[in-house]
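All protein chains but one are shown in place.
After this line comes chain A, so read on.
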Amino acid sequence: MAAAMELRCWGGDWGLPSVHTDSLVVLAYAKFSGAKLTVSPVDWTWKTLTAAVPELVCGDSVVQGPTQILNFLRKRRLNADYELTARQGADTMAYIALLEEKLRPALLHTFWVDAENYSNLTRPWFASRSPFPLNFFIPSRLASVALARILVTKGEGLLHRISEVEGKIYSDAKECLNLLSYRLGTANYFFDNSPTSLDAFVFGFLAPLHKAELASSPLQSHLRQLDNLTRFCDNILAAHFSADKPCPLPPVQQTMDANLQKLTQLVNKESNLIEKMDDNLRSSPQHKPHRPDAKASLSSSKSSTPA
């Protein structure tokens, strides 16, 4: 008889079973693969400080991190990817890498670094879910970890500031959302008609962004214009996390409308240009004399508008 599995994760809110991306990935995968997990939220316990959330405890084994937990479940024959071809499995790995590299920094910034969102939503939420006296420093510790992650992976040296990378990480994230939207198209899931680990990862990344009541977020506005991605999140919530009996997903008939196409084209163009300018502007000194006048006039005329 298999040992009972207990998952420690952050609790839910905003209509989601968990507000934490990695915890949501594991919860979604457990639903898709039929794994019976006992969910133990770490809220209001000292595990908010000590546990590396999400954490799966099965007998004597303790597994941390969504990728390791999913591998552990697969080894126990709880495999939502069973029907995928080898090529689709390869695509899954690639898209997960895309999410981690392009979308995660912007999500961390939106929730933990953006001053308005952090002070109005994230900090109060996590402080209210942590026991005294941890509520005074758990949110700020998580915020500093998030900031360090962004700067170390996206920053350009030891002396870097977040404002210098903000534009790039948001444009990368918008491009990533566009790519996911194109890949999903009008289907209910990314591969055929049954959800897989890629669907779990995309759901885990997108659902908090879709559902949170953020004060200021260009990324959330961008996501809300990609109807197929918001519909994807809502469908998974209705089909797998609803308290009522899950209902079959309605067939999807509409195609992307013209406005949506235009939006994604514009953002693609923006992100391509920003990639080029990223190195153009930092080109070696012998290139700089070519355009001194253009730079001087531009910096005086255009105002700064972070993405």
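Everything below uses one rule, namely that a contact is a pair of C-beta atoms (placed from the backbone, for glycine too) under 8 Å apart; a residue touches a chain by one contact, two chains touch by 3 or more; residues count from 1.
Keep this in mind: contacts and distances are computed from a predicted model.
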Protein name (UniProt record) of the chain left out of view, among "Metaxin 2", "Palmitoyltransferase", "Histidine-containing phosphotransfer protein" or "Protein YAE1": "Metaxin 2"
Contact with the hidden chain (one of A:128, A:186, A:242 or A:280): A:280
Selected residue (touches chain absent from view) among A:83, A:101, A:192 or A:227: A:101
Given A:39, A:57 or A:179, the one touching the chain that is not displayed: A:179
Touching residues on chain A - with respect to the absent chain: 65, 86-87, 89-91, 93-95, 97-98, 100-102, 148-149, 152-153, 156-158, 167, 171, 175, 179-180, 182-183, 185, 270, 272-282, 284, 291, 294-295, 298-299, 301-307
